[in-house]
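One chain of protein is taken out of this complex; the other chains stay put.
Note that the chains are named A, B, C and D in the order they appear, and that numbering of residues resets to 1 at the start of each chain.
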Amino acid sequence: SDSTTGGSSGKDGEKGVVNIGYSGPLSGAAAFYGERTLNGLKMAAEEINDEGGFEVNGKTYTINLVPLDDKYLPNETASNAKRLVQEHKTPIIFTPHSGGVLALQVFNEVDNFIIGAYTSEPSVTEGGNKLTVQIPPKYDGYVEPFTNYAMDRFGKKIAALPTSSQYGKDWTETLLTYWKKQGGEVVYESSINFAKDTDFFTVITNALKKKPDVLFIGGASEPTAKVAKQARELGFKGGFIVMDQAKLNEMEKITGSYEVLEGAVGVLPLIYSKAPGVPSFKEKYNAKYKEDPGSEAGIHYIGLHAFIEAMKAAGTVDDPKKIYEHVQDGLDAIPEERKTYLVPKITEAGSFDYELHFGVVEDGEVKEMEAK
Amino acid sequence: MYLETKQLTKKFGGLVAVNNVDFSIEKGKINAIIGPNGAGKSTFFNLISGFHPPTFGQVIFKGTDITTLPANQIAKLGISRTFQTTNLFEQATVLDNVMVGHRLRTESNLFDAIFRTKRLQREDKQCRDKAMEVLTFVGLQNITHKMITNISQEEKKRVAFALALATDPEIIFLDEPAAGVNPDETEGLAELMQKMVDYGLTVCLIEHKMQMVMKLAQKIMVLNYGEKIAEGTPDEIKNNEAVIKAYLGGSAIA
Amino acid sequence: MTSIFNKRNSIIFFVLLSLIFPAVVPNDYFLYLMTTAFIWVIAVSGLNILAGYTGYLSLAHAGFFAIGAYSLGLLTVKVEMNYWIAFVLTLGITSLSGLLVGLIALRTKEHFFAIYTLCVGYIIYLVIDKWEGLTGGVRGLIGIPTPANIGSLAFDSVHSQYYLVLFFMLLSLLIIYRIVHSLTGRTFIAIRNSEQLATTIGVSTMKNKLLAFVLSTFFAGMSGALYASVIRFIGPEIAYTSVMFDLLMYLLVGGIGTISGPIVGAIVIVWVSQQLQFLQEYRMLIFGPLLTLIIIFYPRGIVGAFISLKTRAQAKKRKVPIVNESLTPTQKQIEEG
Amino acid sequence: MDILIQQLFNGLTIGSVYSLVALGLTLVYGILHIPNFAHGALYMMGGYMTFTMMTKFGFHYWLAILIAVVAVGLLGVLMERFVFHPLRNAPPLHDKIAAIGILLFLESFAQLVWGGDYLTMPTPYNQVVSIFGLTFTMQRLLIIIAAIVIMIALNLFLKKTFTGATIIAMSQNREGANLVGINTTKVAMLTFLISGGLAALASSLASPINLVFPGMGHLVILKAFVIIILGGMGSIPGAILGGYILGFSESLGATYISNDYKDIIAFILLVLILTIKPTGLFVKGGHT
Partner (left out) sequence: MLRLQDVSIKYGEFTAISNVNIEVKSGEIIVLLGANGAGKSTSFRAISGLSKPHQGDILFQGRSILKLSADKIVQAGIVQCSEGRNLFSAMSVQENLQMGAYIHRRKKQQIKQSMEHVYELFPILHEKRHDAAGSLSGGQQQMLAIGRALMSKPKLMMLDEPSVGLAPLIVEQMFAVIQQINQEGMTILLAEQNANAALKIASKGYVFESGSIVTEGTREQLLANDRIRKAYIGA
């Protein structure tokens, strides 16, 4: 039905459709996460379509988003991608999990499509794949400011209780290495599987017995907040370093107030960000999905805009290699009011390079700090 | 001695199902075991055929001690049995049921199966021929392709016989072979048992149908509460006080 | 005599169809999907030997599938072994692990066996997930090579991989067909029907159950190895219970205890669930009840339903059940039961 | 020392939840010989029901729990009627797969209605109580007390009332129960009602210390299976004891062995036990 276009040699006034692919968990345990990532794409696509589309080489294109469910399984991601490329000729496929990205990297250069990789897994760019764009910020940037802040304010003993995902583990390793380098001490280290643990009390009890000054926690916002809350219940008085996956504002909904989170340092929630595109994005998102947008949505939103701008700059909608070459131009061309994040450049390896801001909870409210 | 048990004993928890039983089975004859329900007759069979390990005592077959052998090994030695509740492969045809019965006399393995070796083909035919042979012997050559679920009780009994015979046994143990068949059919089954003996097999059966037992058996053992209370020829048993009291019932047989 | 022609014809038809399939489909996606479906067919057929023919439902099968995938992955990526040597070794490793597990697991029966193996499967998953040093943990294993060339045959394209997997699937089916229709197969079926009776007729049930178990893990391993080399990335989730549930679903919807059941089940479900993509988040809402209904109304799966339809039609036509000389009763029973 | 006591308390809390879930599972198994793979979905539905009753309708915690217990109990009854009853004579594999179908359905249903995110269930029992340097929260005390009360009540119900005794009678001899005039169909439904109710109660109690999400039943159910096998399938004291054994071994295992491997403990325990005793620990004797 939706025949895709091709052709960069369109005539003036002609209309076309660009299919944008998406494969993520839309059913099963991780579905809510998949949906939020997809929401960001939908917002961007609708914005552009509502304006009547975008113009490349004199031809006007609208965006048709084709989302497929992969249940978080890499082999399903691969089948989906084959389908997207073969049946919908999608030049770009977004995938919000590292397994899926890695499975796609097996053939994306041959089958010729860009992966919009929403994962901070370093190996997706380290492998030298020529058509992968890593869209979220790298966590390394947070390590130094978080450490400095928490150490100055609370002390040198840290206990780590992050989520047991690979991301959590990598984060922990980077953070703890730096922490020790700064003269800190790691008194306890373990991880929690939020989807499978029935009770966090046990592990928190064990961690607190080691009298840490700072707790490193993280994962999805809600369970992370539970961990913080239960640590307070068990008498913990120190500060928290919150891994970037969790958002302070979402955590506050669980804990009931920022008081519980006093002294927490984490990424600045999108809604508190001073980036120019945030207010309007937040408003639209609120209206549409009845909740505050998180970074998954915000990053996908700006990600899609960046690619569309790149298409304009490249003068093609169906040559992924060319589009890829023009991502930097795309980033430069994103209108101010759409900048939910400030992404000045894309690195040599293909990662978006963000201007980082972070937030701390002081006296019951979130304050913005700038990472140097 | 052909097959004998020495002080054979089986306890289930506190219950002594078989208690110190010495019994010998005579070759080429029909031996019978009788006794009230729960006397331990089936358990006695189970001990001989290796289904339950005895708590105490021995089973000796042709001079070798087979007490601790597993059931399948005992079957290979030529000891075969049927079950009280007719136990067949319900979802298969008569022929299929009986064909596997000869499996223990074949050697072919996975390799033969995968490569369809000569040996497999030969043995497959061998099993089929054997099945046809024993089915003919029990008189079922005409219903080989019927499903077990669709045949009569008496036919099932015959299939059970055939299955036991397909293992090429020397001695065959039948647990209540005539239970659940009418007098007429019982007659037929009795003839069949006689035919087995004529054919050179040794038969040992458990039966409640006294008329049949008394007519067929050459040697009878009576069990009661796990203990052997009598042993002898039908005439001896019929007139044994203890047996009349425990099993036959004074007035019933008189 | 017509039925044998039907049967032979349908086999020939299936093989021919699968051979020309790449030529008739519009694009690689179909081919790719079919390739993955074939991979599942191998695993499910293996499971069928155990659950369908021997009567023991193992819920550790996804675990053995994962052992196969990881063995191949680790041998090729970390040990950098020649692909085909690794492939053969993988089959050995999975069979061996099947042997070890089987020795203990097969002492239990029925629900105990099912839940015991469920736990074994979960332990396999946890080990893969936690043993980062070896398996890469949650991150998974990347860079698994495509099957190495055999002479001038290369396996780096979707087409060639399709044919490679097809080859292994047909080979597996042939082997399984032959096993099931041999005396060994009869022995398995005897155990399924009555373990007690099987013992009395001289069958060593433990030995045969173990053989069935090892065979089933052998095919799980083969399937896992092919999965690893086609997808070329594996993570611990392939050992998870949801994959196990998928395998069971393929088996039951297709028709347990039939050779063609796994083929029909895997292909139909893989396609249907792709076709239901448009339902997105409603997908499982439809799929779940559908599965339950199939189980209730077609307990013998699609193949079972088809067979009873056929026999009924035949019985109507001829009034009496036909006895087919060339089709042995076992074959009939196997296909039907 | 205090860490030991604190961890024993933690083990008691989590053991209480496990026991409640395992009880429901074992009751159904005892009577109908169905290993209900969808029990975890009932657990999950219970959490959502209570959550909705509290947040949408503003009901009090206990009222919300009551409604959830009844609603999920009825869901169990529906399951019995429409799925397990028609399958009662099918081979053992089929009810497992049918249950998986239900599981998939209920999970995606929950996701559709409530979304896939983690939800927090409010509770009026947020207070933290510290005695002798040990920390209890009211909710945790509540879990323990409520679980014990319910287990005692259930036991009294089964032992002292005629209706309860019918359940025991039927688990021992279905036909015998039928012959003394018990309507076995009704008892089957009643059992599912109780089983679902227990699952809902367990999740309603446990949710405030954790979260409500579609996958919340997964690991609980797997562990409940381990428990009922440990405790002897169908044995009620076995399920309770097994639940606490697992609760303690997890909290102590996490402390003295490794938190990362504490989940494996349950499974290793089971594999070891079945390796030594293939029919489970407390098999019921005396079958005729």
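One rule holds in what follows: a contact is a pair of C-beta atoms (placed from the backbone, for glycine too) under 8 Å apart; a residue touches a chain by one contact, two chains touch by 3 or more.
Note that the coordinates shown come from a computational prediction; the quantities given were computed from them, not determined experimentally.
The missing chain, though absent from the view, touches B, D when the full complex is examined. Only one of the listed residues, D:L112, D:I168 or D:I273, touches the absent chain: D:I168.
Only one residue in the set B:T68, B:T136 or B:T149 touches the chain that does not appear here, and it is B:T149. Against the chain not shown here, chain D presents residues 162, 165-166, 168-169, 172-173, 175-185, 284-288.
Although one chain is not shown, part of chain B still touches it, namely residues 36-38, 149-150, 152-153, 176, 179-183, 186, 208-211, 245-246, 249-254.
Operating definition for what follows: only the chains that are shown with their structure count from here on.
Closest to the protein's overall CA centre, chain by chain, comes C. One simple way to say how far apart two chains are is to compare their mean CA positions; for chain A and chain B this gives 74 Å. Between the Cα centres of chain A and chain C there is a gap of 38 Å. Centres computed as Cα averages put chain C at a distance of 33 Å from chain D. Residues of chain D in contact with at least two other chains: 107-108, 111, 260, 263. Within the complex, the chain C residues that touch chain A are 26-30, 32-33, 36, 132, 137-140, 142-143, 158, 227, 231-235, 237-238, 242, 274, 277, 280-281, 283-284.
By the touch criterion given at the top, residues 29, 33, 35, 83, 86-87, 90-94, 96-98, 100-109, 111-112, 222, 225-226, 229, 233, 260-261, 263-264, 267-268, 270-271, 274-275, 278-280 of chain D touch chain C in their complex. Chain A contributes residues 27-35, 164, 190-203, 205-206, 209, 220-223, 225-226, 230, 233-235, 253-254 to its touches with chain D in the complex.
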